[in-house]
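Each chain you see keeps its place in the complex, though not every chain is here.
Think of it as A and B in the order they're written, each chain with its own count starting at 1.
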Amino acid sequence: SVNSEPTLDNEEIARYSRQLILPELGISGQVKLKNSRVLIIGCGGLGCPAAIYLAAAGIGCIGLVDFDEVELSNLHRQIELRLHGYCIKACVSNLFIRLNSRASCIPYHLALTSENAYQLIEKYDIVLDATDNVATRYLLNDACILTGKPLVSGSALRFEGQLTVYNHNGGPCYRCLYPKPPPPETVTNCSDGGVVGVVPGIIGGLQALEAIKLACGLPPSFSQSLLLFDAFSTFRTIKLRPKQRNCVICGESPSITKLIDYEQFCGAKATDKDAGLNVL
Amino acid sequence: MSLNLKLEFSGGAELLVNKVKNHDITLPISSKLWTLRGLLDWIKDNLLAERPELFIQGGSVRPGILVLVNDADWELLGELEYELQDNDHIVFISTLHGG
């Protein structure tokens, strides 16, 4: 019934007044944000700012998955969640109480695996890939296809960043673009390659923005489209292929119908010790 | 007559071509037409400093490298069979996985 739809109380109207007066959002958009559930995989340089801006925008429920240990060298990227101390679980809770007392924030201090990914993702509307390794990116892609969720994928390394939305409105999935995993020796993580922390910060902010638009039913900018950022140059938008008919997970006759062993598929561990921000 | 191309390597692919992101090249017009397949051979012979297998595998770019022609995914244009045009801007971008 109409009465079962949550609306906004006076405190929420005051808190979100600058969003409410935007005609593209309005009260109905804000209510949609409040009713949305967003799952973020990885709380590093991408996931932290994304989580903060999603909470600040009024997303009703945010799940945060991370199994990372704190390292000193992560500090310059994982800046926000460190403000309250060094325990991610505690930080996230405190942070959300301050930003959005009505939001529920669910920290999952666990490794995302083929065994738990489906059940976890099924509970959410939108998924953000903020991970740092190839195996988890394929796992997340397949789990989002099987559960029918859009996947907002961000990545960053050195002075560059990339962003795209998979599995939305006829657009491709990660496997449509990359049917075969890269040779393990060609994959560089942020520990080995380095990164300037504000680059994933910018990409994480853009991931939050895409999720906000998806949650409101507004069109995302980067479905079937790839945003490239180079800190020494500028942004570039690339037109991508549509969903591929022969894709093994999202195509017409998918051969993958349940989650597989992604470490074996990629020939690389998701738990690579050198990857400071991996999530498994 | 010759074919002028702007090649760009990014996302780490530039590390395979002397760490230079932008390469303005000129291909001689021969009796055959230049396709992306032919360009890959030319890159292998002229630009790849060492370990070409980190860029080319099985006659195409290795998994994890996306090829863009004038800001569009090469899959929309015929991939290896795409016939190069004068002043085309070809980008080879290595997918990033860091976060």
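Simple rule for what comes next: a residue touches a chain if its C-beta (ideal position, glycine included) is under 8 Å from a C-beta of that chain, and two chains touch if they have at least 3 such contacts.
Source: prediction; values computed, not measured.
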Chain copy counts across the complete structure file, not just the copies drawn: A x2, B x2
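What we mean here is this: only the chains that are shown with their structure count from here on.
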Touching residues (chain side chain A, partner chain B) in the complex: 42, 44-47, 129-134, 137, 154-158, 160-162, 177-183, 185-190, 193, 195, 200, 226, 228, 230, 236-241, 277
Chain A partner contacts - residues on chain B that touch it in the complex: 10-12, 54, 57, 62-64, 66, 68, 71-73, 75-76, 93-99
